[in-house]
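Complex shown without one protein chain; remaining protein chains in place.
The chains carry the letters A, B, C and D, assigned in the order they are written, with residues numbered from 1 in each.
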């Protein structure tokens, strides 16, 4: 509904932040990483932006219908200043309007759908991750650069899956050995693997988030296909490596960061995370950590006065903090402009499994939809 | 699910007066909610309330066939889908009038119910449950494939429905009361249907199908009619849900939603209408309340369900009866 | 093409056998004891978590498998005594509600005990690797082992249910508990044994797949509906039905998923075929079920409705 | 063998039995008579623990089994042919016989088939696919297969053809001759008086008359007053 209410909570001096993440069900591991990433920074800096800080964590259960209510609860009842989250695109679509229309700032730390990057960009909406297509485009460009002529494509049969293959094809012009859509939540890939074995493509590109990815990676190894390059996005990362372990070592993914990046901010972040949670952080954690940094920097700039929304937005767009990923700036659609890499799964020196930078593919990459955004 | 009722020794239908009274009390509480929310400065309550009311409509509609016809439809979320997507699709073509949207939702639902019901009614019991699930899933994957409306990501609405050109539903309070009025109207309607000639035949078929045939009823026609009515009413709930959530998505159509509707009806006490409404309130409120208390609320909710079944065979209605409230003496 | 077809057929059979292991327990408990147990998928998940735990503790898949059995028996018995036992005389809907509650409890408990990150179980050395199949194609030994284990269980169950007195008593008890006990049989004990046995089978299935799938909190739910589909297609209470239903569902799913699009492309233009194919593929199993139930309202081998 | 004292029972709030006393000695044939709805079946149910008695005791061979689980009572040597047959529909005829059988006595499947040849012809038929009379034969056979020491028949000849009915009376007479105890409910009082030892007449949940066979034959008023035949 069109509430032209006054910006909430502008009059008290507590900084309230609502986190909306998927914390139950099979995808909970992703939400936990993001929550941990955010909380890590928040706890290191007890007073974000120098203000007394209250953080409300909400589980969206990966149910968009529920999430829209929970987001509204954060805005209307808890009067938060920022909503941070979610992991999944469908949840983002559900909470986007309820949050932004009240003037509250929504910072997505993972989902970045094309509509909100383009025509529907919104002054109250910021993204610290990427536009959804970008990681796929990275892999497309990598496949192109390797001179592959015959790539097998595979993704789950749902919107993000379709988008991912489209994204890959944006930057890959070679031949397609086969294109398979698997069932969402499919556990056994024997049938698809048999096809790959039969086609013997130059490489496989796949997008298999969460448990699906774990299963695919294990079975890929067992099927003896390791000789075929495995290019992926959101499939081989720090949330799935603890389960796939050796089976994933050597597989490739596209990302905007990896835990072994060589800069001071990153070292501080990764070592603190490992110490606190006993696991290697993934991009989910890093991007949420950056969201906390972003809020911190902006609120500090304003001296804790959040009444002037325009000033708040201006402070946020400056993105004045040290991201573990290095270069970071907002484009005019308030999506990041950043570098992208091909990363490889490795067994780290500390015994954990993690991803490691293999090569940079894009430099200060702007997403394809920003032009359609008519902000500013 | 013909055999379902065999172990149930309650009378097929009990005097309605007590239940109607209980429903009246519920409606009065609903009506008092917005002023209370305003008084304690918590307008969010009204939004939750609207969602509860919308689900209550759906549960009520399901109880009509589940409680009175022993047709346990495990695909009823499909009709929520037709309702929500009627709003989304029509509004994307600039048609925002709620009456047109409801009409469209009902027509599509009636057709779907007619075809799938006719096929499903060849089976009974658990087979019926599963075949309705199959059709529900087909509807689900159909909505997932609607790329123009976001596929499984869903689709945000740009505005709520209008009433004869007025955008009064943009006000959360008005939307709430509109939903409440529809719920009361449909409760009254279902109440009359259940007590009518048609309702008695429907219940009779549930009790003993062969006997009903032997006195001259063709069960199929009555069951199918009830199935279609129920589907249409459920789609109305979908229209209000879409307006409440301001977005639509296949999530409304997943089998979890169908299951949740069954849980509401059974938890409330099947074949009582009032129970369905009470069940919707109980399930959604518990989710809210437990969810705000503990991260592991599902554990407690599950425990609650198990204990309810073990210790209160007739659901929440049973609890109230034991306390001497709401029910009538026999 | 034919090679691929044969391979997909094998894959279908392997998936089918696995489905059968889960469905067998469900159909027994459902058909024979007349209990709709939504928590059956949970047992499958628990089996996987148990072997993951024991295998990690002992460092060996085989020890893990061995230790899984007594633990599974305990889980089954506890469940039966605390909850299921009180549901025998209740309506199906009550059973649905209570066992749905159990699912929620179990999923949350697993999350509390084992955390949200997926676990994994190493493949036993003995069964890793592949055997050559016709031509250049290979087939993993472990999957062959799954097929063998499933077939053995199928045979054993068939004999028990259809050709032993226990089987007769179970079938009798399903329709008329009181009469069976009035004729001198302690049916409570009997049902406890069957429920536990069904639970152990589900746990066994979970343990079997642990080396090839990730062990996570969602695995129970993902098989539950499919298992019900299998049970219903086969006909409730029929072990034979569960077997053929499982194979049918799995083969249609695997083979149809691969060859359906190819066939669609031959009748439609490619982009329409792609779209229709993507819409139909996930529906395939449900379409199969609807068609079968339309033709045979009590499933392929079902007696009662 | 069986001793019932002061048995009271009710369905929910409606009390049906108000103190039934009844005994069946070894080798004795006792009938339970009464018009429709007087509580005969309810008495049987209470004895077998299918309905928990509200008061009174049920003793089998001196052991108090009041309200015990039905299978314990059956194990003490009671075999039941219930009202309404209650055949297991999903078992075939043969399975119906052997499923609950307690071997070791003189009753075996071949002997049952000898008794009811019709059952042998239909031995592969499912219980649900039997005619009413065939089901009745099967119910009797099934009870005999538990080799009971006291067999309880509740309207066991209902719906049987006269020929078969006569066969059953003959069987009961034979059982009696072999020393088995029988408790029987039947509306064919005349047939019963040919081999019963004692009769118990109940009305509205109470025993209103008991006596030996000779007494009932000698006092026709009993039949007129309580049974109206």
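Everything that follows uses one rule, which is that a contact is a pair of C-beta atoms (placed from the backbone, for glycine too) under 8 Å apart; a residue touches a chain by one contact, two chains touch by 3 or more.
Assume contacts and distances are computed from a predicted model.
Participant: Match the chain absent from this complex view to the correct UniProt protein name in "Acyl-CoA dehydrogenase/oxidase C-terminal domain-containing protein", "Amino acid/amide ABC transporter ATP-binding protein 1, HAAT family", "Heme exporter protein B" or "Na+/H+ antiporter subunit G".
Facilitator: According to UniProt, the chain not displayed is called "Amino acid/amide ABC transporter ATP-binding protein 1, HAAT family".
Participant: The chain left out here touches which displayed chains?
Facilitator: Missing chain, whole complex, touching shown chains: B, D.
Participant: Of the residues listed, D:19, D:132 or D:179, which one is in contact with the missing chain?
Facilitator: The single option touching the absent chain is D:132.
Participant: Specify the residue from the set D:25, D:67, D:159 or D:211 that touches the hidden chain.
Facilitator: With D:25, D:67, D:159 or D:211 as choices, the missing chain is touched by D:159.
Participant: Kindly note down the residues of subunit D that lie in touch with the hidden chain.
Facilitator: Output for subunit D: 11, 14, 35-37, 41, 83-84, 118, 122, 129-134, 136-137, 155, 158-166, 187, 227-229.
Participant: Under the stated touch rule, tell me which residues of subunit B contact the chain that is not displayed.
Facilitator: 5, 8-13, 192-193, 195-201, 203-204, 207-208, 210-218, 222, 225
Convention: only the chains that are shown with their structure count from here on.
Participant: What is the chain whose Cα centre is as far as it gets from that of subunit A?
Facilitator: Here the answer is chain D, farthest from subunit A.
Participant: Give me the two chains with the most inter-chain contact pairs.
Facilitator: The chain pair with the largest number of C-beta contacts is B-C.
Participant: Looking at mean CA positions, which chain is nearest the middle of everything shown?
Facilitator: Answer by centroid distance: C.
Participant: Provide the C-alpha centroid distance between subunit C and subunit D, rounded to the nearest whole angstrom.
Facilitator: Each chain reduced to its C-alpha mean, subunit C and subunit D end up 45 Å apart.
Participant: Between subunit A and subunit B, what is the gap in Å from one C-alpha centre to the other?
Facilitator: Chain centroid spacing, subunit A to subunit B, equals 37 Å.
Participant: Between subunit B and subunit C, what's the gap in Å when you average each chain's C-alpha atoms?
Facilitator: 31
Participant: Multi-chain contacts only, two chains or more: what residues does subunit C have there?
Facilitator: 108, 111, 278, 282, 304
Participant: If we use the touch criterion from the header, which chain pairs count as touching?
Facilitator: Result for touching pairs of chains: A-B, A-C, B-C, C-D.
Participant: Looking at the complex, which residues from subunit C come into contact with subunit D?
Facilitator: Contacts found on subunit C: 165, 168-169, 171-172, 174-176, 178-187, 237, 303-304.
Participant: Taking the complex as given, what residues does subunit C use to touch subunit A?
Facilitator: 3-4, 7-8, 11-12, 14-15, 108, 111, 116-120, 123, 128, 130, 137-138, 140, 142-143, 209, 211-219, 222, 254, 257-258, 274, 277-278, 281-282
Participant: Could you list, by residue number, the parts of subunit D that touch subunit C in their complex?
Facilitator: Answer in residue numbers: 48, 50, 69-71, 74-75, 79-80, 82, 86, 88-91, 95-96, 98-100, 102, 126, 142-143, 146.
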